[in-house]
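Only one protein chain is missing from this complex, and each of the others stays in its spot.
A and B are the chain letters, set down in written order, and residue numbers restart from 1 in every chain.
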Amino acid sequence: MPAYSTNMRLKFPILALTLEIITIILFAVFVDYDDGKHGGHGAHNTTHHDEKTEQDPLTLYPMFQDVHVMIFIGFGFLMTFLKRYGFSSVGLNLLLAAFALQWGLIMQGLWHLEDGKIKVSIFKMINADFSTATVLISFGAVLGKTSPVQLLIMTILEITIFGINEHLVAEILGANDVGASMIIHAFGAYFGLAVARMLYRPALRNSHENDGSVYHSDLFAMIGTVFLWMFWPSFNSAIAESGTDQLMAVTNTYFSLAACVLSAYAVSSLVEHKGKLDMVHIQNATLAGGVAVGTCADMDIGPFGAMIIGFVAGIISTLGFKFLTPILASNLGIQDTCGVHNLHGMPGILGGIAGIVAVSQNKVSCHNYLSTPAISHLRHSSLRSAAMQGAALASSLGFALVGGTITGLIMKLPFWGQPPDQNCFDDSIYWEVII
Amino acid sequence: MPAYSTNMRLKFPILALTLEIITIILFAVFVDYDDGKHGGHGAHNTTHHDEKTEQDPLTLYPMFQDVHVMIFIGFGFLMTFLKRYGFSSVGLNLLLAAFALQWGLIMQGLWHLEDGKIKVSIFKMINADFSTATVLISFGAVLGKTSPVQLLIMTILEITIFGINEHLVAEILGANDVGASMIIHAFGAYFGLAVARMLYRPALRNSHENDGSVYHSDLFAMIGTVFLWMFWPSFNSAIAESGTDQLMAVTNTYFSLAACVLSAYAVSSLVEHKGKLDMVHIQNATLAGGVAVGTCADMDIGPFGAMIIGFVAGIISTLGFKFLTPILASNLGIQDTCGVHNLHGMPGILGGIAGIVAVSQNKVSCHNYLSTPAISHLRHSSLRSAAMQGAALASSLGFALVGGTITGLIMKLPFWGQPPDQNCFDDSIYWEVII
Partner (left out) sequence: MPAYSTNMRLKFPILALTLEIITIILFAVFVDYDDGKHGGHGAHNTTHHDEKTEQDPLTLYPMFQDVHVMIFIGFGFLMTFLKRYGFSSVGLNLLLAAFALQWGLIMQGLWHLEDGKIKVSIFKMINADFSTATVLISFGAVLGKTSPVQLLIMTILEITIFGINEHLVAEILGANDVGASMIIHAFGAYFGLAVARMLYRPALRNSHENDGSVYHSDLFAMIGTVFLWMFWPSFNSAIAESGTDQLMAVTNTYFSLAACVLSAYAVSSLVEHKGKLDMVHIQNATLAGGVAVGTCADMDIGPFGAMIIGFVAGIISTLGFKFLTPILASNLGIQDTCGVHNLHGMPGILGGIAGIVAVSQNKVSCHNYLSTPAISHLRHSSLRSAAMQGAALASSLGFALVGGTITGLIMKLPFWGQPPDQNCFDDSIYWEVII
């Protein structure tokens, strides 16, 4: 590790202020309030039956706030499990998310200009929060080993690439991914893993003394886990067609998560010494059901179908933490701090595959077709639709791996203030900490 | 204490996986999405004025999420006050609640099949969360002294018995209990106390070294307290008739809780050494106003009436913690870890009695009658209605005590991995804990 300075005094303020000023200028040029015309509430919500009665523009607001809590409390506190990295976990989570939601609004909105403007509705704010999630998932993979400057650079690049992939998947391929198993969870996880691979630190092969939890840091992390678990039905249903589809998305996610808890606890006890439960599994694998049911959430898979998906996701995720994470670290040089591969990566792929199967079986409700009329000719056969789902999964993984690799190479440049090995997982390198 | 193994490696995974698989099969047979027909949104919500305009099936969703937060954050963190039992408190709370909501949906739904199916609406999900609350209350009475296997067994039995009593109280007796002072709070408390009596441990008569809090564990518990306190108006109004009744339930609960805080703080200072406040009282007795106003919440008792109920509840509950809990433990062999008798038991009975008085004074709004037209002939006299309220309270207490005793006897069987006395209140017996 070369002896470049980790002092952030100039690098970080200059980058943060410059980014914010550029963002404000872009907002001045491109962003305006939603005036309720032009279907600005989001394409999914302005179907024929909504047009008859003018809808309150804040109908989605409670769901937006649930998603907001997942982003800022959920992701932020989930990562506080490390004994000496809580300030960075919840603090840098706030920094990255606050920037990402601004950047995401532009990167997503530029694909859907109305009269040359991005018109901000609650729907667009939810999508901006969604784009943020990809960055926070990738953050989990490199947690403790990166500087704030590196992370801001990752945010800019990842959001931009996410915007391209999302446009491709949703608009060109016309694939279904209401809860974003593919375009957020799998994408964010494999993007982060590719970055982690580029930033591989051989010296950390044997675990670092700070790369672990203490009793109360594990309790702080449970705040994140439980808020994510509770509000996941909002995440998966927020942009669903209002009415029956949205209720279906809530219901499927609620039961998938409940089933996932039972299987995650059972497998955690089964694989651990003396049948004891492991906090890492409980904090993470209990959420895999929310990830995995995402793509199918608004499809007519039956509550029991959702439960099967959640049940399997809980098993896969727990086994991944126990057996796969050590292999990735030792054999492939991928040091995945939070185990995002187990929580977002594999369950995301499982969700994508479940989506392919469900679409091939015609489980998509007719509303979904209506929402993308321009490509309805693509839907003549469910086989073709299934192929589009497969293409969406492949696209998400491809963009993630290539984009993450390039991003990782840029982040590896030696002047971004990356912490030396011995200061990894330690707040005191970037924060004033009273010992 | 016999030397049976507390190793959960086979017992727990087999039980958890088997229960979940059985549940999924039951869901495949009995559970379907709500399609908005047949009044599936819940009987209370489909009155004449709602039928004119088709209601968004997610109208109750924000209240559902408030209740969800109470169940998973509220109950979970409230119990983290113990210094070495935080993992179990919030972790087993998640496990039990995740199973209980699935089981509760079936146990409640089987009484109200539509075309042979339980049709899941937000209303039914709220009720499933409600049934969960009974188990979590009872969990508080036996906290620290039971294995995960014992607790899953308690969950199955308690939810089943709860379903029977709820059907009897709401459908057969036609009693009012919108905020469930009787059928959830009193029921859950006395069920748990009966179980605790059966599991009496003479060796713990003198307090256990881990049966207490440390500074930060008390702060974690306050997260639970405050979320319960804030969202209790949602709990008491979620299934009220929409419109004026629901607003009344919110208002009554809001003011009852506010008054309760003042009396709980005052009495805590009055009874404690040097007038100091006691965290146990603050964490619990401030919530008694929410419990006690439950039955009357949607009745026209006036905001000041609600405040009187809350004021009295705060006093009773604090005095209970100070004077009654030690007597129950030493004289009756009931070791009530969280003092659920003071938070849910006595305030629940107070709520039931307040309901009898209010009904006898004709404080019930006419909407409530309409919601149960089949039994409107029972309502000719307010005296008869008051008698039904009394019968509902008696039924809830009877089912709780008998059911809890039987459940306790089953849980006492020596092969469920119950912890030995010296390992009570200690996470490390069932969790990987880094010291």
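Everything below uses one rule, namely that a contact is a pair of C-beta atoms (placed from the backbone, for glycine too) under 8 Å apart; a residue touches a chain by one contact, two chains touch by 3 or more.
Quick caveat: nothing in here was measured; it's all calculated off a predicted structure.
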Quiz prompt | Touch with the omitted chain, as defined above, among B:251, B:382, B:405 or B:428 | solution = B:251
Practice problem: Looking beyond the chains shown, say which of A:86, A:289 or A:408 touches the absent one. | Solution: A:86
Quiz item: Which of these touches the unseen chain: A:130, A:187, A:220 or A:304?
Solution: A:220
Practice problem: Decide which residue listed in B:14, B:172 or B:266 touches the omitted chain of the complex. | Solution: B:266
Quiz item: For subunit B, which residues lie in contact with the unshown chain of the complex?
Solution: 59, 62-63, 66, 212-216, 218-219, 222-223, 226-227, 229-231, 234, 242-244, 246-248, 250-251, 254-255, 257-259, 261-263, 265-267, 269-270, 272-279, 282, 286, 300, 302-304, 307-308, 311
Practice problem: Spell out the interface residues on subunit A facing the chain that's missing from view. | Solution: 7-13, 16-17, 19-20, 23-25, 27-28, 31-36, 56-58, 61-62, 65, 68-69, 72-73, 76-77, 80, 84, 86-87, 90-91, 94-95, 98-99, 101-102, 120-122, 125, 148, 216, 220, 223, 430-434
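Here, only the chains that are shown with their structure count from here on.
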Exercise. Give, as an integer number of Å, the spacing between the C-alpha centres of subunit B and subunit A.
Key: 34
